[in-house]
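Got a structure here, written out as structure tokens. Questions coming.
Here we show just some of the chains, and they stay where they sit in the whole.
Order of writing sets the chain letters: A, B and C. Residues in each chain are counted from 1.
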Amino acid sequence: MSVPALRVSGIAKTFGGARALKGISFEVAAGEVHGLLGQNGCGKSTFVKVLAGFHAPDPGGTIEVFGKPLPFPMPPGAFRDYRMAFVHQHLGLVPTLTVLENLRVASITARRARVNWREERAAARATFARFGVSLDLNARTGSLSQTDQALLAIMRAAEDLRGADGPGLLILDEPTPFLPKEGVDRLFALVRQVVGHGDSVIFISHDIDEVREITDRATILRDGLVSGTLTTKGSSHDDFVEGIIGRRIARSVTAPAVTRGRTLARVTGVAEPGLDIPALEVAEGEILGLTGLLGSGYERVPYLMFGAREATVGDLHMGGKTTPLRSMTPKAAIAQKMALLPSDRPGASGVPGLKVRDNMLLLELDDFMGRFGLNLRAMGRRASALSAEYEVRPANPDMRLGQLSGGNAQKVLLAKWMIRNPDLLLLDEPTQGVDVGTRQQIYRVIRDAAARGAGVICASSDAEQLADLCTRVLIFSRGRIAVELTGQDITKDSIAEACYGHSTLDVA
Amino acid sequence: HADPVAEGLARATQIVEEHRAVPTFQAPGESFDIRAVAAGKKMLSIPNTSSNQFLKGIIRREIEVGKEIGLEVREWENQGQPNQWVQGIEYAIANDFDIVDLISGVNPAVIEPQLEAAKAAGVQVFTSHFYDPSQEANPLLAGDLPFSFYGQGWIMGNWAIHKTEGAANVIVVKSDEVPPTEPLVRGIRDAFEQNCPNCTILTEINVGITEWGTKIQPAVQAALLSNPTANYVFPIYDSMSQFVVPAVELTGRGEMVKIATGNGTPFVLDFIREGRVEMDVGESLDWVARATIDGYMRKLAGLEMPEELAVPLYIFDETNIETAGTPAEANKGYGDEYVAGFHENWQLK
Amino acid sequence: MDTPLSTSPERRRFNVADFTERFGLVLVWIVMIAGFGILLPGIFLSWMNFSIMFATQSPGAVLALALIIPLTAGDYDLSVGATLTLSAVTVGVLNAVMGLPLGVAVLAALAGGVAVGLVNAFFIVYVRIPSLVVTLGTTSVITGLVQWMTNSSTIGGISPTLVNMVMRGRLFGISYAFYYVIAIALAIWLVFEFTPLGRRILFVGRGREVARLSGIDVGRVRVGCLVASALLSSIGGLVYAGLLGAADPFSGLNFLLPAFAAAYLGATAIIPGRFNPWGAVISVYFLATGITGLTMMGIPLWVTSVFNGAALILAVTVSQFVRGRQETDIG
């Protein structure tokens, strides 16, 4: 048998006192797509960062890439010598630099005498041509949408691998949460292409269907240890779920409301560049899904309603009041009992450097004012109780938010908004980077809110999530609402179909 | 009869009395027609820094005197940075000035290349009120009017002897980076050596000018606490005294420890009126300005330059402080006889 | 079901590393005091010595306290030194030169401080220029204005009432100046720790976008912090003028670097990783103790500069090693 692409044995990593990896061993065969699965915080990203040389593992373990052992600590950039390429969980782009600089970072920061800008530009255009993408090379990367940024990171990794001679290893740490179905398809085509070349791929995702679609085998981590390796062909959806969280769960679907509730909020006359919504409303108890293809603009809606992004025209009607969107501010939105959970977790949703309890109770501070100022003890108790209620692990509110895994951080931030019992809950990719078990907990919280009479708007590119969670789904195309699905019509397939159906129609 | 303490005290008292008398004018040299020399000439005055009011006061009066005699005087405003002085001299060379006046503070050693350039271009660079007569002037200068900083220290020392009746224990606050410090402190030391066997300098605190505001006060406090016998503090430049006064008051030693200083800066004279400072050795800015121009013009006229800037030192204390005005002014209290004296000596009118 | 993933339980036990980190600076301070006490018997360990030090360092301490407010909100305010000077000379000019009543002069000085804060805030928050640039600029402008107001000369003759209220008035042998410092530190501590406002400032400093989307009026908080720091700086100016009984147009800037040093050093103590008032005050007095001790031993003053710098770096280094050399959140 040929040399495995990756052989990991006994890799452990300790942060301070906490052991994120407790000695994992597994192999990735040459030419295979290998899934790496596990609950939030089980150590997947940590392992990826060990592989990239970002973290040095605890002494003892070894990693071989195509038979060559990695030296620890690894010199920066040495991963390229081992023909590895990465898409990191937070993409690894510098928002204030240009698209060109981010795309060609490996080449323009290599140990050479000078940068040939003409060549770099040509190479970048060639890359775009290959992927059928066109971005402004001079644009500030931060001004791209999250989706475009994800594409940029993926293209970059694929290019890194193309440059290597001999077989390579592509590591994708949750590349899909920002990608709509279409992007995922394209990514998978790319992955197959890469594997066709004889390269291997490690694919990390919480989306079991995706994993089943693309991988050959999958290693499952639980609690810092390998809990098993599955061969994809012989395993069912439930086998994966059981492997990941240790038990089976039934897929839950929101029960449709018997009667449609009163209209809670209505947005009218939105007309922004690339977005045109004459009217959109959400009723009490309704979970309204928004989706569409890349660039269809659906995900801007929650931000516009919340006053998080500047709007030019349009009004929000809610609670008998009409507010022009241009004068909407997050503060006013919160006063109207709205809540917004943004998709940019570390940048817009929570502060990684502050404690879980501070993040969790930020909106509730005034309620803890005692006679002598903030009642710190009561705050501690409340934070502990909430951590338990939302099953945040570890349930220590004195940890910094950044020390939690992505899924657990997401639960903290959901708790932050839910304790205010919002009337209108605006969500952007609420389960991005969240494992299947946690996903159910988050669904439960959202459904409870709806059952209480709140309206929910959920922008998501995940059709399955929309199908499970929503009572009504709007599919956007080119900034307009193209299709409305309700009741039994909402299925994963019908959503996907509606997305594509409209795109082909539009293009035609 | 051979009581060195009493004798020294008597000498000290006499020196103090001499400098308490309102100063009198003495001609710095033979009479000459200053207008004939000055007409059409241009002089650039570069102060150490334009934020020093003592220097600015002198230059303002130089400008006025210049108007009387037909000499065009300009100030080169600067913030005390040597490269600005360099720029000033280059400006003077480029714009055909006849004289550059480094008034009390610009150290010629810091700008030697420019002094050479000035010499080559025929611009005469003078210093005034910068060196002590005991110090060697920079050879690149066209001329120098030294001022007796030694005398200033000498008077301060004798003042303390006189006031303590021969038992002065002094803390000196100084800034070694400026050349006048050395002769000034030597003057204090000599006064004690010659006139007071029992007097001592307990400690000398050296503080860089830029650090006066943050370091003088704590350092003086520490010195006072570790020297319980101290009865005088000499901030040798009187602008230091604003930091010495609170140090003395905070240590609760105001009754016992007195402050004597030198330069005649108005706010310090106000301190004397308020009883927070005991004595200040002053000199008249106008007098300095006139004596400076007098010296330079003599040189231009081919006459002998005076060996020393003939500006008398005058003691301000509680007895005569009202003559300085309320609030005090920079030039009050020195009489005005000298103005007529210069006029006559310069053959004006 | 649901195995607990990590096993750090909530603990409220005594933790040596934690304690060392929080009170390390205080311990070093005590050791230093003891050391000087032995080297300088009878002189150093006197109430007098400490009471004087507490009073003398109070303008610097007020400045350090002023600084930590915008620093917590994520803005640098380099203009605190110049604002201190502006306030001192405003009192000097209005009270001593123009003869207005002290109360009026004090109010004008404080109003001047608020004005500086508003100007800073306008350019930083509204025009969105980096705070370092704006406050560098206003420092220069204020320095010029001060020179114009005072003609670059020290102004004496400030009403003795101010001197009485700051320096001459004493409680337990310590000038009132010290108690003003304590009162300000206490107020900041209470606001930072026990009010929603304090938390909002923290969030604004650590995550502007998060704060904004959480309904915090980020602009208003930043403006408030910049105005507060300018106002405190002008209080510092009053303390300085009261301490000297005069207004000195030059020294303010000299306080700037030590105040920054104290603010950062203070962020390694008491509440490590955050700018905090007690840490800042302790740092000011820690550095002052070293300098006073060295001066009393007759060490030349240049050594004190070296001490100041070395103490700052070493103290922060020690605290960094206690924390396992994590990247700090501040700075």
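Annotations
Operating definition for what follows: a contact is a pair of C-beta atoms (placed from the backbone, for glycine too) under 8 Å apart; a residue touches a chain by one contact, two chains touch by 3 or more.
Note that the structure is predicted; figures quoted are calculated from it, not measured.
This complex, considered in full, has protein chain stoichiometry A x1, B x1, C x2.
Assume only the chains that are shown with their structure count from here on.
Taking the mean of the C-alpha atoms as each chain's centre, subunit A and subunit C sit 43 Å apart.
Subunit B and subunit C have Cα centroids separated by 37 Å. The residues of subunit B never reach two or more other chains; the list is empty.
Subunit A has no residue in contact with two or more other chains.
Residue ranges of subunit A in contact with subunit C, taken from their complex: 16-19, 39, 41-42, 222-223, 246-247, 306, 308, 329-331, 333-335, 340, 342, 344, 347-351, 353-354, 358, 362-363, 365-366, 369, 372-374, 376, 384, 391, 393-399, 416, 437. Taken together, the subunit C residues at the contact with subunit A in this complex read 1-10, 190, 193-196, 198-200, 202-203, 206-207, 209-210, 212-217, 324, 329. Note for the complex: subunit C touches subunit B at residues 40, 43, 46, 48-49, 52-53, 55-57, 60, 96-97, 147, 151-157, 167-168, 175, 243-246, 248-252, 254-255, 258, 288, 291-292, 295-296, 298, 300-301, 304.
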